[in-house]
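With one protein chain withheld, the remaining protein chains of the complex are depicted in position.
When the chains are written out, they are named A, B and C in that same order, and each has its own residue count from 1.
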Amino acid sequence: MAKAAKKILNDPRRAVSQMIDGLVLASDGRTRRLDGLDAIVKTEIPDDKVALLIGGGSGHEPIFHGLVGDNLGDGAACGQFFAAPAPHIIYETAKAVHRGKGILFLYGNYAGDNMNFDIAAEMLTDEGIDVRTVRVRDDVAAAPPERMEDRRGIAGDVLMIKIAGAAAATLDSLDEVERVARKAAANVRSMGVAVSAGSIPETGKPTFELADDEIEVGMGAHGEAGIARQKLAPADEVADQLMSRILPDLPFSAGDEVALLLNNLGATTMMEMLVVNRRIRATLAERGIAVHRTDVGTWLTVQEMAGFSVTLMRLDDELKRYLDMPCRSVGFSHWGTR
Amino acid sequence: MAKAAKKILNDPRRAVSQMIDGLVLASDGRTRRLDGLDAIVKTEIPDDKVALLIGGGSGHEPIFHGLVGDNLGDGAACGQFFAAPAPHIIYETAKAVHRGKGILFLYGNYAGDNMNFDIAAEMLTDEGIDVRTVRVRDDVAAAPPERMEDRRGIAGDVLMIKIAGAAAATLDSLDEVERVARKAAANVRSMGVAVSAGSIPETGKPTFELADDEIEVGMGAHGEAGIARQKLAPADEVADQLMSRILPDLPFSAGDEVALLLNNLGATTMMEMLVVNRRIRATLAERGIAVHRTDVGTWLTVQEMAGFSVTLMRLDDELKRYLDMPCRSVGFSHWGTR
Amino acid sequence: MLATTGLDAAAAAAMLRAVAHAVIANTDRLTDADLAIGDGDHGIGMRRGFEAALVALDAPPPGIDGAFRATGMAIMANTGGAAGAVFGTVFTAGAKAFAGEAEISAASFRRFLDDAQAAVARRGGVTEGQKTMLDALAHAARAAAGAPDLAAAIRAAANGALEGVEATKGMVATTGKARSLGERSLGHPDPGAISLSIILGAMRDFVAA
Partner (left out) sequence: MLATTGLDAAAAAAMLRAVAHAVIANTDRLTDADLAIGDGDHGIGMRRGFEAALVALDAPPPGIDGAFRATGMAIMANTGGAAGAVFGTVFTAGAKAFAGEAEISAASFRRFLDDAQAAVARRGGVTEGQKTMLDALAHAARAAAGAPDLAAAIRAAANGALEGVEATKGMVATTGKARSLGERSLGHPDPGAISLSIILGAMRDFVAA
C-alpha cells in the first residue's frame, strides 16, 4: 500500500466544512453558507426565478459547490468526501433557493446521490414544492447504451450546470428549464483516463493502485473500475481510444456541432490535455464534426488523481445560446461567447 | 532518484509544439500560431492598439501562452520547458502584434527571460519600434526587499497580465499602459509553498527531492530553493507563514484594498487552497485589509508539482477598474466584476 | 438481559449503543472493503453516522421506536453516501416496526428485518443478488424466520447476515460504485453487507452478554 498522501489541511475531519467557509469567502460576497450546514447558496436570487440545485460528495472541487453563482447553480448541497449529501442538507438548501417557481435537482447518477436527493425531493413534494430531477449520466465507460440508467455522471456535469444554470436564469417555468436540461443530458457523452490515484484525506489511502507504467481507461470519478487497464501509451493513442468510444455512442456524426470539454481530474498537466486536444480536433475534423466551443480546465477532480476526461455535447441553437452565456462562480467563470 | 513521471504525451521533444497547436485549437478561432514558431497571437488585434506581449518558458501552462486573448496578452512567445523563448521568437511575435502604438513586454524576472527579451527589444528598437519592459518580481521569498531586482516572477504574473491586458485594450498610449503596469507591479507580492516536485517530460526527473513529510516554503516556479524546508504542517500554520512574509513586505496595512489570488502549482487540491483561503481571510480581516476580489485556480503551474502560492496586490480605483474588466482566453476567462 | 423474552426501551437503546461502538470499531475494515470495490469511504462514513447516533442515544426520545428513530435519523443525517440512505432506512424501519411496543419480541424483531428489507429494496431500487447490504439483510430475515425466541432470532439473523456477506463474494455488483467492476467485483464481499453483519453481530453479542 502506497504511503498516505501529503496534504496541507487542518483536521481532515473538518476539511469539508473549512473548505466551504473558504469557498464562500472566495466568492466575494456572492454566496453564503447555510447556518450549521455544509451547503452554499447565492446571496441574491431573484424572486420568481426557477431554482437550480446541484450537489454531491465533496472532494471533487470545484464541482459542485464551486459552481454556485451567476447563471450557474443557485445552491449546492455538499456531502463529505465522495459521499452524497444527507437528505436534510439537500432539503434545507432547496428551501433556501426556492422562489416559488419550483426546483430542478441536477446531479451525477450515483446510488448514494439518487437515494439522498430522492428522499429530500419526497420531503419537498410533500410540502407542495415542485421538484424535478435530472441526473447526469455521461460516462460511456460505465455501462453500455442499453443500460443508460447505470451510467455515472462525470465531467458532463460542467456543461450541464452551465446550460441548466443559464436556462434557469432566463426561462420562467420549471417545465422549460427541465426540458432544456433533459435535452442537454441526452446529448452529452464523456470518458476519462486515470494515470494515478487520489485519496481521501481522512484515510490517506489511494482509492486504487496503478503500476508505474499503467493507466486505466474509462475509470470513474471515485476510482471506479474502467474498461481497460493498460500500459501507458502516447497521447494520440489515448485520445483515439477515448474518441472511439465516445463518438459512436450518441452517435456524433458529420454535420454535428459540439461543445468539447477537457477536464483535468486533478494532477495532470494542461500541456498533456492540450496535446490530446490537438488529436481530438483532428479526429473531429475528419468526421466532419464542428466544434462550437472548447473548455479546457479543472472542474471535476478526484482529489490529487492524475488523468483527464473528454466530454462532447451535441448542440442545437438553443443549447448553444445557453452555453454561450457568461457565468461567474469561484470554480467556473466565463465572459461568454459572442 | 525517484522514477520518471508518468505523462500522456507523444514525443516529449515535440510536446511544446504540439501543445501550442492544441492551445490554438482550444481558443475557438481567437488565436493563431505564427508559422513555424512556438508563438501564439490573437487573430484580431485592432489597429492602433497598444500591444501587450507576454511570454516565457513552457511547462507552466496555462501561463503564458494560455493567457493570450481578449483583454489579456495580444501575443505570447513560448520557450521550451522552463527555458525562456529565443530572441527571434520574441521578435517575430512582437512584429505580429505591433499596431504602430508600441509594445509592452511583460514577463517574469529571470536571467534567461531578461536576456532573450532584451535582445529582441534591441532588435525592435533598432527598427524604430517603441518597446517598454515590465518584469514581474512578486516572489518575496526570492530576495529581501533591498534586492528587489533579484526577485522572481511567480503567480503575480496572472494579475499583472489581467491588468496590463485590460489597460492595453483601453488606453491609447504605451506610456499610459506602461504606467499602469508599473503601478501594478510595484504593488504585487506573492509567496508559495511546494509539496512535491514536477518534472520536465524530456528528462522525467523531478526538479527537486522532498521527503515524504517535508514541504518547502518559498520555493520558486522551477523548483528554485525557498526559505525553509520543513515538516508538513497544518494549513493554518502554512497560511500564517506565507502571510507573515507577504504582508510586511509591501507593507499591506489597515485600510488597504487588495486582490487575492491563490494559484495552484499543479497537483494540489482546490480543497486545500480553499481551507488556506479561510485562514488568509481571517488574517486580512484582523489587519483591516479588505479583499476586493478573489481568484482561486490554476494559472502558473510547474508541471505536476504540488503546492500553491498566495498573491496579494494592493489596489487603487484605477487598478480595480482594469482588474474588474472581463477577459477571455483558454487559460483565464472571467465575466468581470460588476 | 431479558434476552429470551424481550428488550425494553432502555435495553434497546443500550443495544443500539453497543451496535454503534461495534461499527465504529470496524472503521478501517469497512474502509478497506470499500477500497477494494468502491471508493474507500464506507468506514469513515459509517463512523460519522454511528458517532452521531451515539450522541443521539445519550438521551434518546422515549420508547423503542424513539431510540431506533433517533439512530436512523442520526445515520441518515451524518453518514451521507449510499450507506447513509440505506442504513438510515434500516433503523427508521425499526422505529416503525417497534412503534407502540414496550419490548422487542421475536415477532417484532422479525417484522423489523422484513420491513427493513422492503424499505431498503424500495429506496435503493435493488433486489437480492445485486451485491449490496440487502443480500445480508435478506439472508438475516430468512434465517430469523423460524426462531423460537428473541435471542434465537437475533442469533439466527446475525449468522444469516454473515452468510449473506459470504454470498456477496460470489455476486457481480450491479448497483453502487462497485457496479463498474463487473466480473472484477467477484471474490470481494460487499462493504455494506459487512456493516449489516457487524450491526446484527453486535445485537447478538448484546443479548448474549
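The criterion applied here is as follows: contacts are C-beta pairs under 8 Å (C-beta built on N, C-alpha and C of every residue); 3 or more make two chains touch, one makes a residue touch a chain.
As the structure is a prediction and not an experimental result, all values here were calculated from the model.
Enquirer: Considering all chains of the complex, which shown ones does the missing chain contact?
Expert: Listed by label, the shown chains it touches are B.
Enquirer: Among B:A142, B:A168, B:I280 or B:L323, which one touches the chain that has been omitted from the display?
Expert: Only one of B:A142, B:A168, B:I280 or B:L323 touches the chain omitted from view, namely B:A142.
Enquirer: Specify the residue from the set B:G220, B:G266, B:G307 or B:G331 that touches the hidden chain.
Expert: B:G220
Enquirer: Could you please point out the chain B residues that touch the chain left off the display?
Expert: 57, 79-88, 110-112, 114-116, 118-119, 141-143, 150, 152, 199-200, 202-203, 205, 207-208, 220, 222-226
Criterion: only the chains that are shown with their structure count from here on.
Enquirer: From chain A, which chain is the farthest off, judged by mean CA positions?
Expert: When every chain centre is compared against chain A, the largest gap points to C.
Enquirer: Which integer distance in Å separates the CA centroid of chain B from that of chain C?
Expert: Centre-to-centre distance between chain B and chain C: 54 Å.
Enquirer: Determine the centre-to-centre distance between chain A and chain B, using the mean Cα coordinates as centres, and give it in whole Å.
Expert: Those two chain centres are 28 Å apart.
Enquirer: List, in ascending order, every residue of chain A touching at least 2 other chains.
Expert: Chain A, residues with two or more chain partners: not present.
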